[in-house]
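The complex appears here minus one protein chain, its other protein chains still in place.
Up next, chain A:
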Amino acid sequence: MMWILLGLLAWIAGSALNVWLARRPRSRATSLAVPVVFGVTIIVVWEAAVRGFGISPVLLPAPSVIAARMASSGSVLWEDFVQTVVKGALTGYVMGCLAAFVTAIVVDRFDFLRRGLLPVGNFVAALPIIGTAPILVMWFGFDWQSKAAVVVIMVFFPMLVNTVEGLRDTSAMQRDLMRTYAAGYWTTLLKLRLPAAMPFIFNGLKIATTLALIGAIVAEFFGSPIRGMGFRISTSVGLLQLDLVWAEIVVAAIAGSAFYGGMALLEKAVTFWHPSQRG
């Protein structure tokens, strides 16, 4: 009963604080504080609800239990992180994005290819590519190579479509200017079209970050060595160790957010000139 009251109190206090903060003139501090208050409130209410209503840890463990689990099985989490994120997702991400980038430049050079490949690429990007995971696991074995292969296929098409779009994003006037400077194809590409394509390329890179993590984890459901986040999640669910599952989810969420945030920071540094960044 005490916990339920505390939860209600935290809820009221949190929302009152947020309403007050939102009424204040918008500044950097308030726009950072409001979501933080929102998140902290949710965690407190969650904890209070689990304790107050006596929800079984098999269904939903309390945040404190998850935190304790993260502290006690750090080595397992780290091993899974290296296997899935570093070896599977990151390798595949780099290979897939590079391959798509090179393909995009070739496609852009030949108009026939562009007109043929772009509709196909757009179509494939909308397909449930994750379904190829069992096939790739069959081809490349259970270890991280097959996970990287799934990631390569998943990130390839969004990246390709975005890069090709980006390479077309120069005006005729800009290209004419380069011609008056007697710039050849490669100089125009390096000095004008690639920099102009950067906002699109980073859009593709950012979409690909979440796809890469999803691909690497889901591919492990179809067979994996006895480590990896997907493996741990599916086996721990069977053992009803929900606290370990949630610990893996927290790691995945942090890894995903950091990956995305890192790309966003890089974007800010590279495309500082773009209107959306100057705002």
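Definition applied: contacts are C-beta pairs under 8 Å (C-beta built on N, C-alpha and C of every residue); 3 or more make two chains touch, one makes a residue touch a chain; residues count from 1.
Heads up, the rule we're going with is that contacts and distances are computed from a predicted model.
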| item | value |
| --- | --- |
| From "ABC nitrate/sulfonate/bicarbonate transporter, inner membrane subunit", "Rhodanese-like domain-containing protein", "Pyruvate,orthophosphate dikinase" or "(Fe-S)-binding protein", the hidden chain's UniProt protein name | "ABC nitrate/sulfonate/bicarbonate transporter, inner membrane subunit" |
| Touch with the omitted chain, as defined above, among A:V82, A:I130, A:M198 or A:V270 | A:I130 |
| Listed residues A:A71, A:L98 or A:A253, member touching the removed chain | A:A253 |
| Those residues of chain A which, in the complete complex, touch the missing chain | 15, 18-19, 21-23, 30-31, 34-35, 37-39, 58-60, 112-117, 119-120, 123, 126-128, 130-132, 134-135, 137-139, 209-210, 213-214, 217-218, 221-223, 229-230, 233-234, 237, 242, 245, 249, 252-253, 256-257, 259-260 |
